[in-house]
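All protein chains but one are shown in place.
A, B and C label the chains in the order they appear, each numbered from 1.
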Amino acid sequence: MLHFESDYLAGAHPAVLDALIKANGEKLPGYGADAYTESAKRKISEACGNGVRPEDIAFLTGGTQTNSVVISTMLRDWQGVIAPTTGHVSVHEAGAIEYSGSKVITLGQFGGKIPAPALRQYLAGFFADPNHEHMVFPGMVYISHPTEYGTLYSLSELTEISGVCRKYGIPLFIDGARLAYALACGESDVTLGDITRLSDVFYIGGTKVGALCGEAVVFTKRNMPEHFMTSVKKRGALLAKGALLGVQFDALFTDGLYFEIGRHTLDMAAKIKNVFSSRGFDFLTDSPTNQQFVILGDDLAEKLSESVGFEVWEKTDADHTAVRFAAGWYTDEDDISGLASELDKAAEMLRHNS
Amino acid sequence: MLHFESDYLAGAHPAVLDALIKANGEKLPGYGADAYTESAKRKISEACGNGVRPEDIAFLTGGTQTNSVVISTMLRDWQGVIAPTTGHVSVHEAGAIEYSGSKVITLGQFGGKIPAPALRQYLAGFFADPNHEHMVFPGMVYISHPTEYGTLYSLSELTEISGVCRKYGIPLFIDGARLAYALACGESDVTLGDITRLSDVFYIGGTKVGALCGEAVVFTKRNMPEHFMTSVKKRGALLAKGALLGVQFDALFTDGLYFEIGRHTLDMAAKIKNVFSSRGFDFLTDSPTNQQFVILGDDLAEKLSESVGFEVWEKTDADHTAVRFAAGWYTDEDDISGLASELDKAAEMLRHNS
Amino acid sequence: MLHFESDYLAGAHPAVLDALIKANGEKLPGYGADAYTESAKRKISEACGNGVRPEDIAFLTGGTQTNSVVISTMLRDWQGVIAPTTGHVSVHEAGAIEYSGSKVITLGQFGGKIPAPALRQYLAGFFADPNHEHMVFPGMVYISHPTEYGTLYSLSELTEISGVCRKYGIPLFIDGARLAYALACGESDVTLGDITRLSDVFYIGGTKVGALCGEAVVFTKRNMPEHFMTSVKKRGALLAKGALLGVQFDALFTDGLYFEIGRHTLDMAAKIKNVFSSRGFDFLTDSPTNQQFVILGDDLAEKLSESVGFEVWEKTDADHTAVRFAAGWYTDEDDISGLASELDKAAEMLRHNS
Partner (left out) sequence: MLHFESDYLAGAHPAVLDALIKANGEKLPGYGADAYTESAKRKISEACGNGVRPEDIAFLTGGTQTNSVVISTMLRDWQGVIAPTTGHVSVHEAGAIEYSGSKVITLGQFGGKIPAPALRQYLAGFFADPNHEHMVFPGMVYISHPTEYGTLYSLSELTEISGVCRKYGIPLFIDGARLAYALACGESDVTLGDITRLSDVFYIGGTKVGALCGEAVVFTKRNMPEHFMTSVKKRGALLAKGALLGVQFDALFTDGLYFEIGRHTLDMAAKIKNVFSSRGFDFLTDSPTNQQFVILGDDLAEKLSESVGFEVWEKTDADHTAVRFAAGWYTDEDDISGLASELDKAAEMLRHNS
């Protein structure tokens, strides 16, 4: 059986695992006060530049937790967060944002992205509405980069969105659960420095990029909410052995490992894409990142699923379904050649049967 | 420097770490659907007996998170949770229970424990109060075993509390963050089977007993809340790589490791206790478990802290402070002899200076 | 100045005010335990029929409060409420539903209504999605009758929606803030009995139908949430002098006053409609109820607003705006003739100026 179901299938990247093994016996202070966590913060702050200091960074365990903690500590009582209808916070977090008492205000999207003009129009309309004091105020903009559909914002798109946010005094939050796969993408003109500069807060995903767990939140404008650690604890999100996160991120930001994982994974994803495109398959979106959304005939999807794991995404018509193939740090050439071979076998068997 | 500050100073017990290393490369389904998690649940259900099934068990990341998830998914809208004034949920969780919208109703305690008669009196009084519909209904009883002060409930105490809870139809929740240190205690007559039988839900702590992170919640009466996984996700508490928890608990419940860690740690704690009692020091509570609360003169505490790490607990009078020395899986004979030696050295220096 | 800005411009209908004056000096038990409240419940239960008992009814103060209390006490932890994008709970309650921790799941609407097929498709799609345990479960359907756009569900539409809800075991909640204006409408084939039979809970609006404040919630299937009064108090929604609501609803349901207010107001609304339709104006929706959404040229709207109060709703094109004229129990023939006269004067002045 081959596995492309998600980008969190295997454990830690070997270098991250090694770091955990080496640090394991050390007696370290809890709750992130250890030297590994400090070192990780220092390295990340250096990678981000733009005046980010180690103390502007915090580690959390997973993506939904991070979105919930960041959004709920940054919104004011009368505000909600704007997100695309396909945003992770809008759909796949079981209502975690609402659990914190705040509304997700959804805007229409294209390929998983909010167009800046739609954002501008929404904000102008909101404040022009004489009844807006009876409505949830827009208090933050949430976007994902890469998006949930594998697409990327261009530097000019991101700059425009950031400009709209600043005009309205609303922070821009970038969900970087898969940030490595944006930063390593040759087609993208957006750097980590750009992300840092243009956003007010973002996170660098670890769970989907070589860690066992862990996300690094970066408050880019010296704007970490006051007593953030207490708020994290209040949300059940503070690890006693905080070094578990610090050690991993320290490894990920040593010798460019985070970026190397990005590049390797994108290479593998490009080869997955090629397996399908070279055989004439269509795609749901044109993704330059580590998730490929291929449209398969339903009978082929069913046959292929016997030997290859992938995730069913959505029906595209009566006989076709978009399915997702994801690459991770652990995806290798054997997976790719295996996929090509199983795909051809499945197609061949369908031809025989029909 | 010697370290006794807490019981979560080092990483994973070597056998747990080995299990993580072995499983690391495997591609596993996410969110706890992997075989390690299944195996861990099976082993825990067997250890608990009393009809507990694998599907009655769930893994979470840390203690405050576990308390918050369990309490908030089991309470009804009009209910709160009863806890001793010294309970972890009452004091040291930054308001995590209140964050979920529920009140912690505190009862006076003795040595960290709620006496059953006090519980009975509170409940009788509540329902006798003609205004009780304007008050938060008691909807659960929370106790810790061992308590936050290192003490243990006897089987007869636990049986009585459980009986009161059943009389009022209120679930009993036992916080077992340090459960291994209760179960391995020679002075205790309470077994894991008793805990299972007498409680409605409890958790088996991993973070403080050899895991990097992780707590195993056991719903003992086939009473896991409906759609529990969705509620866990809603609270930002669902790990993508759920196997991180499953692998660790699978190791902890293989060949009795969990109990072995308990025994070793209690041996070390008894030796810590002896270091102090043999020198005539008093204790805040008579703890038979892994936390020892010693009363030190303030000048001795200050001197000792230069070479030995411990936690300041509370002032006991103008010149004395209760401090905590905790043992963990990693505490060894060298730590004990070092402690004795540093203690004598510190006392000697104080004598010289005075 | 003439006033059509809303349907809550004046105080209580004279008969309701008289009832308040008569009861004012009586010493009555608090929190709704008084005889007026009992009488009001009995009269409403009789009007509803279908097995509704007095104890199935509760009084609250306002519409947003009622929506929030009903939805948050009926949803389970893992559920949210489905509502049209234009629903009051979706837009104009400042996030009150989210404040209670629950998501409003919006469905596209036509004229303020959810079409049953769209609801059916959404529900089928939700449960077919293999990832739905990571999403907010649909746990209730919220519709307004009349809608926020003045439109009405037909009996067949309501029957179909109710059938879909029952198929999925999801309660149907009907917001009846303006219910009188649906029930008194000659074009409508939906009776109070139908509302009672087809919904699981609904409310009979008082604030917009002759009361100073107050809404009557009817749980139609003996399904009032347990300890509802405690939950109401927890939400800050329990009036100490509960008789304020009971006395008013007792008057509204004496001698058919509630329905009479409905008929009078609809007569006035029809005359408002005629003022505009007879002069060739277009309408945003074809409303048979007490709110009329007329499309005015922007210059006319501005001129008219000098002598007539109405509410600006939304821009329909560069030069036109939909504005709302609402009738209430206090609207009379002088208001109508005055409106016609002011409209003609304003149009005349614009002709002169151009």
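Here is the rule we go by: contacts are C-beta pairs under 8 Å (C-beta built on N, C-alpha and C of every residue); 3 or more make two chains touch, one makes a residue touch a chain.
Since this is a predicted model, take the numbers as computed values, not measurements.
Residue A:73 is the one among A:73, A:188, A:248 or A:321 that touches the chain missing from this view.
Shown as candidates are A:234, A:264, A:303 or A:324; the residue that touches the absent chain is A:234. Of the listed residues C:213, C:284 or C:322, the one in contact with the hidden chain in the full complex is C:213. Set against the missing chain, the residues A:134, A:166 or A:222 yield one that touches it, A:134. Within chain B, the residues in touch with the undisplayed chain are 78, 80, 91-95, 98-99, 101-104, 106, 130-131, 133-136, 312.
Contact between chain C and the unshown chain involves residues 3, 5-6, 8-12, 14, 17, 20-21, 23-30, 61-69, 93-96, 99, 207-208, 212-213, 230-231, 233-241, 243-244, 330. In the full complex, chain A contacts the hidden chain through residues 72-73, 76-78, 101, 133-137, 225-227, 229-231, 233-234.
The criterion applied here is as follows: only the chains that are shown with their structure count from here on.
Annotation: the chain A:chain B pair of sequence copies touches via predominantly the same residues, more than half of the used numbers being shared.
Averaging Cα coordinates per chain places chain B and chain C 51 Å apart.
As a whole-number value, the distance joining the C-alpha centres of chain A and chain C reads 42 Å. Those residues of chain B in touch with two or more other chains are numbered 230-231, 233-234.
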